[in-house]
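Each remark here refers to the structure printed beneath this line.
Note that one protein chain of the assembly has been removed; the remaining protein chains are unaltered in position.
Chain naming follows the written order as A and B, and within any one chain the residues start at number 1.
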């Protein structure tokens, strides 16, 4: 089969010829622009160690919670997909069997972004020439297996092959960043950076919270049992992340978007309670809320972009979590409130020049109601791209459709892929670029903007907005 | 006027020729497939008694709360539509006058699904050749009146005429199922089945709750004042519904989707409170929540599919309810939560092989946020089709648009018509088939799926998914 049949050049463009032609023309301008990936979850050891990846199944199936989720929902056991349980009972170890199970059920992904990403990996990254399915699974396994053993498919080579200007990983506040440090004297230092994600030292619902604060104290020399010392320790780790990991941003995955602005004496009381393990759910929530405001204050000083990712009910499936642990596709979105929740932070810091706060949501009902009006007013706010479950063509259209008329384009933060599936990075950015061009083509064809404006916007959406929102300092594209 | 003008062959297909052609081709494959109607509210006495229907007004207007609702909203009194009030004050009894009132206001339904369904009934089921309206109302009345008096329009003949493989009615837990029993030795036994809907014996907010439990005790011989006896009585009725009514599913219309997993001693206390009539709103809610989990447990044992239909504020218009009773179009949807509400049930039973739970919603904001992620993970969950207010072309598109990218097609449960308006059953299934083909055509035209996949999906969505979700055991279509 031809590549064009497997991966149609007009895929995701509007079907109406007049609109498709506009989308094509816009896409031609952006498809070869370098990738900026300012928020993701790839493993930094890949880039420091630069070892070949393992088998196709280990690379593409076992760690991908999107795949596991869909297959599990249709009755396929995680064991058959090679996922080890905590009790050490055996999982499938033959990568070809795992691969065959996936191929047999590939039809389940029709209409999902996973299908688009995997097709891109099969036909574009690895050059398969037959449609993936039960009959071709073995041949395509061999094709991929052969290539990932070559030097051309080592992680650093892939950075070049994928034309990635910059990729950000995410590490916890206590991480030593040794993989980032190892890159320091290489050509890749500028291209692989970290992100400061201090949830483990802020979320007192986690059983290891008190222990983490002791470790934090040991790393920084500050007394983390005192409020001021705790904040100083946070400042020190932020500085460490900037210096050693070249971080330009922090990230916060709280259950809600709550923020607070409490007097210091209240903060110390909350810290005491959280450390004692006796804090109620309301108190740990209030502590996180206060810390989001503190983090915004620190961002004003040190220039780091603040990212807020609220609204996921983590490990919703208790028995599955007990058996297999986190990140197996069992995190479920919840309704989120932004207007009231963010008010304390925004009234304290929202007008500060230089502060950059990027808001994400899993609750699309907030796009038009709360997020676009907030981002369309507060100078510090930008809206992150459609996140996680919404990182898909139609969800991207809904985002632009519901956000643009109130917030415009320039209060959005460009695309980021948010993925640990490194091989899918080009596919994800390609989908985003195609859908941005799709949306712009709709506006042009209804005479809402001119083609000249759409051309400028297509490049801003692809490159400049992310560069600006994360203060990456890369050269603007025109 | 030609039939094609009154009922355009391309209605509901995309207007873009390239997409319309795909939709046409897909629809040609499914339009003549038999109807499966696994969730509905037709009257089983129709099929056991097989009597002719009454006048056109009694058949098509008086019992249809969609019609009453719209006409009432525009100031037409229910009395003029033939609806009797509880106090016995007279309502319009002349069916031709009721019919004329409806015809005069038929323009109000422009853009609503009622218009599509009624047009289908007029022009397709009864073969009217003039557009329905004030001027043609009398002639069309005569046309229909003549036909419904014939043998060809008796209920069983209509099952054949409508090509209905199977239709499920819904009965309360205390129903004797005599109409289903009467079908037992007929050719229609396999085609008309019941559904077990025990709300009257679970919802302690209903004044007759305690009395119902006494009746339940009398029917089953179990002591329904003791928790274990109450559960055993439920099991006995489920078995009765399976044996006598050939039921394969249960249905639960709670105000919320709350579930619980309480210790038995708490359950007995709640039961005592509910029987005493002194339970608070929180306690009756918790009792219903616990019972949803119990019902899921019983489903694992007896294989019945569990349907959850939450989120309707019943009888919102208090004076109207006092005067005319329920089901007059005054039930209003409320915001619903699924992620937190269903967690107790899902963590207890959500991973059990064989369990089938179908979720419905009146709150579309849950499609992308909660329902698709839940169904895209838990093996027991399937999403029911757009329900009630959302059983309409654009609402069907919104459902597919917001659900598919996360849950795919195979975590949905096919279509069901949920109607007591028997004459509209073919129309409703036709709308659903057209809109599924419409949606698939969009995906094909944007190169997201292939035509071959769309062909398979069109048949699965029309027949196989409902057959599977309700364990109907009919032969799969290919």
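Just so it is clear, a residue touches a chain if its C-beta (ideal position, glycine included) is under 8 Å from a C-beta of that chain, and two chains touch if they have at least 3 such contacts.
Keep in mind that what you see is a predicted model, and the values were worked out from it rather than measured.
Of the listed positions A:157, A:219 or A:368, the one in contact with the omitted chain in the full complex is A:368.
Between the chain not shown and the residues B:82, B:113 or B:198, the one that touches is B:113. Residue B:15 is the one among B:15, B:265 or B:281 that touches the chain not shown. The missing chain lies against chain B, touching residues 8, 10-16, 69-70, 72-75, 107-113, 115-116, 313, 316-320, 329-335, 362-365, 389-390, 392-395, 398.
Considering the complete assembly, chain A touches the hidden chain via residues 16, 18-19, 337, 339-340, 343, 346-347, 350-351, 353, 365, 368-370, 372-379, 381, 401-402, 404-411, 442-443, 445-449, 453, 456-457.
Quick note on the criterion: only the chains that are shown with their structure count from here on.
Per-chain CA centroids place chain A at a distance of 40 Å from chain B.
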